[in-house]
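One chain of protein is taken out of this complex; the other chains stay put.
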Amino acid sequence: MLEIRDLIVSYGAIEAVRGVTLTAAPGAITAIVGANGAGKSSLLRAITGLAPIKSGSVLLDGKDITKLPASRRAELGLAHAMEGRRIFRQLTVEENLQLAWQFGRRRNAWADALERVFVTFPILKDKRRVQAGLLSGGQQQMMIVSVATICNPSYLLLDEPSLGLAPIIVQEIYTFFTERCREDGTTVLLAEQMAALALKVSEHGYVLRQGRVVREGPSKELVDSGLVAALSSAYL
Amino acid sequence: MIAIRTFLTRLLTHPATILGAIAILFFGSAYLSGGTVAILGFLMLNILLAQSMNLLTGIAGQISLGHAGFYGMGAYASGILMKTVGLPFIVSVPAAAVIGALTGYLVSFPAGRVREFYLGMMTLAFGLIFREVVREWDGLTGGAVGLSGVPSTTLRNLSLFGVTLDGLDYFRVVLIVTAVVMWLVHNFIQSRYGRAFYAIHASEVAAGCLGIPRAGTKQMAYTIAAGMAGLAGGLYAHMIGYLGPESFDLARSIEVLVTTVVGGLGSMAGQILSAIVFTFLPEKLQVFAQYQFIVYGLILAFTLILLPRGLAGLFLLPPRFIKPASLRHVATDGVAIRTAGTVADAALKVEGVTMRFGGLVAVDNVSLELHPGRITALIGPNGSGKSTLVNVVSGIYQPTSGNVRFYGEEITGLEDHRIAGLGLMRTFQDPRLVPRFTVRENLLLGAHRRYRSSALAATLALPSAAKEEAAFLATVDAVTKMAGIADVADQPLESLPYGYRRLVEVGRALLAEPRAILLDEPAAGLSEAEMVLLARMIRAMKDAGLMVLLIEHHMDFVAELVDDVVVLDSGRVIYHGDIGGMRQSPAVIAAYLGTADHA
Partner (left out) sequence: MEEFLTLLLAGISVGAVYGLIAIGLNLTFWTTKTMNFGQGSVMMLCAMLTATLIARGWPQALSILAALGIIVVLMVFTETYTVRPALKIEGSMGWAVSTLGVGIVLQGCAALWFGSQALAFPDIIFSAIDDVVVFGVHVSLQYIAVLVLALALVVVFELLVRGTVWGRAMRAVSMDSDLASVIGIPTRTIVLGSYIGSGILAGVSGILVAQIGGTVDPAFGFELVIFGFVAAVLGGMGSTTGALVGGIVAGVLQQMVGGYISSAAQHGMAFALLILILVVRPQGFFGQREIVKV
């Protein structure tokens, strides 16, 4: 179980997350929706250990990990696919995957891990020796989620996985992690600007606004309450 | 604590205190021993050097690890010019300053091309090499033996306007020169130049977008600082009449750096305190000499970490960057916010701009136009290329292809400060201001490109410069009123909540009297009340005939303001028209909601 309690994230005087309490139910997808600048990325970055936490705590399976460095959190089975196409551009696809496998929590053999990636995204097999920076946007996103999941993490944080992608690719990525969640029991925390999309695949949702949770509940209820329509008209 | 600092600051910076101290030194020195007067003379030189380093490092944020080189350059220049060439003192010392400045100008020329620490290395190299060259070039410099017989007070062969100077006279000359130079530097720091120096220090990108050239400003800082060091060197040459390369080695450079760091970066008063400490301490504590280098090293290693604002931070208030005199002469009302004259059509035209980063196409063949007096919203999901487009237009990125025209003039790929200079201003998604400046100082930074008075006028505090500054301060007042931030105008920005920063940044752009303004998510993080103020400012821009490009996500906010809407998705324009049409556009709905047919 991933729990966040009264989390405040601040960059100097600027508070990006202003007291968020949230629980990601094990083996399910939890969505965080909200406009650009609502604090979704900062929240995820704080969970991973990249954003400065001013107060509050992050608990992983009941263990307080608030003060652990990011690399130690990765060992505990926490994976994060960041927004903004973060990859090692000068390394090849295979080197990117291998690096993540070597420094992650290794529970699977390299050959098996790689095979699983290539079965899921055959295009990456063809491009395995290509520098990651030369891939198309969709291929990069496939590689990013593969890098994040190569060590079979227990927790997967996804930050705007649909950003700037063609609908067909978005579908592929979404299918990928919903299946991961179903098959491996991975707990997924999904931050997404496209509320309709995120709430459709998730069980539970949180709506963030200006760093605070303004609504939460089962995703279906949030959709039925007309929230999606309201969100998309108020914030684009 | 604040009360003590306020009291000390008032006391130490009060004109009466300063004039009193100068008078006491001037007349009192007659009653001191020759040795003490000599030490006081060295104190003055150390103050000059510390002020020079402070201007460079404390104000402009640049580094010099070879200050002794500039100092030595001046010393040898004046010494040789007087002894070998036979020039009079009144010419050789100013020449030393000029030669020092020239050296600084040359050493710092890569300022615009490379990372800052290159200049650290280059000055370090310059300092070491200067000493080597002096040692080897003995025909000119006397080599390792040194240059003796330089006209000086000890030899009783130094004269000024026909009067032979003795030690006391010379001290008085040095005192006056030091005082005058400090007055000039003080004026300079409290002018648009000092503010520009500090802005470069705080955020180069933001400074560039206000029309402050990075490379030129940094080079100017090195030039002036090296000129001051050269002047100190020139004065030193005639104090003892002998110059040896050891006086200008690395240890001397380190000493200057130590003095400045301990005094407190940015504070002129702190530099004086620190110079006093480091002039008298080695004199009084002989045992210190053995460990001097180690102590200096420890100071450098840890002061910036443990006591970043040095002695000044302990005892004094932070320095300010506007002359109090200018503040007193501000007209109280009747000031309208003006913008540069507008032409009916022409406008800003973006034509087929594409921006690629490696394999990623961030902006894909985008064309759009802005018109005077109209607000155009630029909308799109995260990562759709909005900010990248603004970065291309404002000159931060060079586009892969396409071009941008501003009033018919091609501005594609011009440096950001040149584009700003043409009257095209922008704000940033994350407000980029100078945290240590007050609201007023930050706003005044916006007017940088509009000042017409020269650096000389500002340095000499001529009435014309003061008048110009007061006029801009009046506009600042008008803007703070409109933005609803008048009551915090004199608070340092770092002490204010986020919303204020946004308003200050927009206000700053307004002070530049722009013809076009690009606002990158100005309402993000603002409260409802602040949004009302912001909307008021944006409307004022429209009424004044500006072209406004507004990137924004709050639809209610946008709907109220805009005339045209351009929607981007994955770097492409997917909609262009009015806001009503946008809400109906299938392409826009798909881009935002994700169409229902997947997931």
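So that you can tell them apart, the chains are marked A and B in the order they are listed, and the count of residues begins at 1 in each.
Keep this in mind: a contact is a pair of C-beta atoms (placed from the backbone, for glycine too) under 8 Å apart; a residue touches a chain by one contact, two chains touch by 3 or more.
Since this is a predicted model, take the numbers as computed values, not measurements.
Asks: Specify the residue from the set B:I254, B:V350, B:A461 or B:L533 that touches the hidden chain.
Replies: Candidates B:I254, B:V350, B:A461 or B:L533; residue touching the omitted chain: B:I254.
Asks: Just to verify: which one of B:L55, B:I396 or B:L473 makes contact with the chain not shown?
Replies: Counting the whole complex, the residue in contact with the absent chain is B:I396.
Asks: Pick out which of B:I299, B:L348 or B:A591 touches the chain that's been left out of the picture.
Replies: B:I299
Asks: Going by the touch rule given at the top, which residues of chain B touch the chain that is not shown?
Replies: Looking at chain B, the ones touching the missing chain are residues 57, 61-63, 65, 109-110, 113-118, 120-122, 124-126, 128-129, 132-133, 135-137, 201, 205, 250, 254, 257, 261, 265, 290-302, 304-305, 308, 357, 391, 396-397, 435.
Asks: Which residues does chain A use to touch the chain missing from this display?
Replies: Residues touching the hidden chain, for chain A, are 48-50, 69-72, 74-75, 79-80, 82, 86-91, 95, 99-100, 102-105, 147-148, 151.
Just so we're on the same page, only the chains that are shown with their structure count from here on.
Asks: Sort out for me which residues of chain B touch chain A in the complex.
Replies: Per the stated touch rule, the residues are 358-360, 379-384, 435, 494-498, 521, 524-525, 553-556, 570-571, 583, 588-590, 592-599.
Asks: Quick one: which bits of chain A touch chain B in the complex? Just the residue numbers, please.
Replies: Contacts found on chain A: 12-15, 35-37, 83-85, 89, 133-137, 140, 160, 162-168, 170-171, 174-175, 178, 193-197, 200-201, 210, 228, 232-236.
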